[in-house]
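Note that one protein chain of the assembly has been removed; the remaining protein chains are unaltered in position.
Order of writing sets the chain letters: A, B and C. Residues in each chain are counted from 1.
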């Protein structure tokens, strides 16, 4: 029987790092063998270093592992990275330069021309970009990124429509969960009984990333999709799950049933390859009048499905709807794990 | 010295009814002399009948008043009404037919052609419509309404722009407070740590009411404004204060400073007439990057100012911004009291 | 291979009824074959009748089942009941009288002398009381109850101490989750950003039930334990999980380590009998200074373990600590299912 592929986690003690540990705890292909965090944590056991913040128990084996400094040295080839953008810029490139396959959740390199920004259901083919990376040519190291947590749910809902009807314009207003800001993140005095109508850089990320994700490979880069997107990003008092109000204009006319069918029938590379973390149904349409809701729907498809609902005509564009996805699973750690699985299935690693 | 004008309250025990009592407690022109509620409450003292739900104390005088049945009989001429639409349809028209001046917060008659739907800062002149009402002609009774709580903040923000630059298209996504649903209203299990992306009929109301409010008097009716509006209405875990993400397209170009000036300089009839409940500044622009927020800004202008913020270019329409207003003060009871004051100032009552 | 035992659920559409469905969905011994709810629901499919309020999906098979009226007729022998006290008084006794084994979560019959009030880990032997019930003698019907949701966590923590050191006096102040009040239950305007220091009858229930649970069988009844308990019950803005601050006076001196050992080593009948719903460890002591917490600890032992923490000296009594348990699993549906399993393991049904 096969030995599992050893993997490492950068930023292992943070909110997304903890989700990596959860999702990789019983993973059929990968085994966490190396954990790194800030210098403050290095040398401690993981249990000492991390304030475990999930309701599922911290696995015993991980609890006892020693946290390494964030340096390539003894790390395994495949690295899942949950660093903030500033740390990522330096550390992740050091790992790629040292020959590692870096599957990053950070925004630092997402928009770099030769770095694939990938949702496997949407643009798995972009992963081939890694071959154009200087790191790759140099010693086989490379980097793959997943989009921002608020982008993923939206683009999962847009992708099947874009394929069939071409999306022209998108308005989106988000209501984002606090876990998206990490820990300690949002102060309780700022969000209890409140809304914060601002998340630094979030709107720009949604706009740029969506066009790259829905764009097409062109030589050593991606030609962004020809669509306009305008985002309003808000923080609300929800633990997990980003809810988004969306209006879309399509280039080809579509009936409600066609849109719903596009969502319900959407099956892609990860489903065909039976990637372990791929949900059976990447986009689920819920016909109830008041769904999706973060508390009730964020865990559908083990937190990997985007849930759409409330499809109805828009009296400015064509259609409006709500989309929800789990921001630290599908929107972060699960997105990266799925990218890692795609890399493995396509022979980039292992 | 002058005696105050006696007023009555229909639906006095509910969430909006309680706000009426708060706002009228020390009113310089009006004195509450009659309270009515459902048959279940009639005959009890107000203190017994109402579950007082505000943090300011219930005034002693009101506490001891006896709740009347919802019938014209002994009620004063001027009636503030906080009934749900179904009850309003029957009861409010009975009061108007009996010669009362009904200042209603309900949606029942808002869109009826000869019923003025008024925000005094926006379309105070529409109040003249009452003279076309059959009730008025018959025995001097009439009805004036204020818009839905989610419409008011938006239209306060749009009105000064509409005057100067003409609003063509509006996208709005709301994050509405639980008090908007009355009491008991939203179940805690539905909203704690959650978002409900649906409020019955709310989107239709916003769309229709905005056009009537920004429209112009034309004979015995209102020619609705020529603008398109598409609304997404959501409920969030906030006690009071509706926050709205807005994108607008204008017919005449406007610079950011011009828009901000239009808001900051907006002064209207209620300010000129020095109506007691009129805020000094109906629209306040807050330049902080993360404002307005319901917890911090809903009480500005004693809850009667709409607060705008985050003005920035929209890459589909022209501009986007956030607007906030207190849903049970400016959005309901305060709106009606201001309408009542306008009626008095213009000689319709008193 | 064995056929499963068919079971019915009374009050199947409510908060606790839904937890029954969750816990019985893949149960190794029991199969839900009959669902009943109020007349309003009878005749509809379960999916139509219930507002499913859990984040795990409603099982397809259950969704399609037709809801029956709450009458014995075609119901299976074993009935799990999640009715409010008033409905229970009439309906549950009708089922027992008709020969059913009623495993009830209601308070209606808990304190009746010949009705066992059982936590299998604490007083499984009390179940023998059913043989004294008139129903049982008449036609084999009987009734078993589990305690109130706030009592269970407390008594799980007290029982191992009572055995070793005898509990003399108990102060307890609860912070109870909203789900304990059912649906719609607590209005959001009452609990968002708030505490309600009152739950009807809850303090009396905790005091009386604890003494019966820790008491001993004596002929056809239970001699209550000789201990005093004073409860303060509060509602807080938590979805699931009751947290309780407890001070205890013991009759025999105990060191901290002995108390912790008593909790950690506590294994009882359900563990010996390997009842499917029994947690491996009924009481878990968490040594972290700030635990247990409802969000993080309510699901330990699949929601069936009570979690204790913060053991420290009390400067009036001997010790103080915090205890937490999941109020709709261990505190309601899970408690009843475990009682049902004990009945089956001991030959009362099946």
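Here is the rule we go by: a contact is a pair of C-beta atoms (placed from the backbone, for glycine too) under 8 Å apart; a residue touches a chain by one contact, two chains touch by 3 or more.
A quick note: this is a predicted structure, and the numbers were derived from the prediction, not measured.
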Residue among C:112, C:234, C:264 or C:346 touching the omitted chain: C:234
Contacting the left-out chain: of C:29, C:109, C:171 or C:285, that is C:171
Among A:25, A:192, A:288 or A:311, single out the residue that touches the unshown chain. A:192
If the missing chain were put back, which residues of chain C would it touch? 169, 171, 173, 175, 192-198, 207, 228-230, 232, 234, 236-239, 243, 245, 247, 289-296, 309-310, 314-317, 320, 322
With the missing chain put back, which residues of chain B would touch it? List them for me. 53-57, 192-193, 239, 295-300
Against the hidden chain, chain A presents residues 15, 53, 178-179, 183-193, 237, 239
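Criterion: only the chains that are shown with their structure count from here on.
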In terms of CA centroids, furthest away from chain C sits chain B
Which whole number of Å gives the spacing of the CA centres of chain A and chain B? 42
Could you tell me the distance, in whole angstrom, between the mean C-alpha positions of chain B and chain C? 47
Flagged in chain C as touching 2+ other chains are 53, 192-193, 239
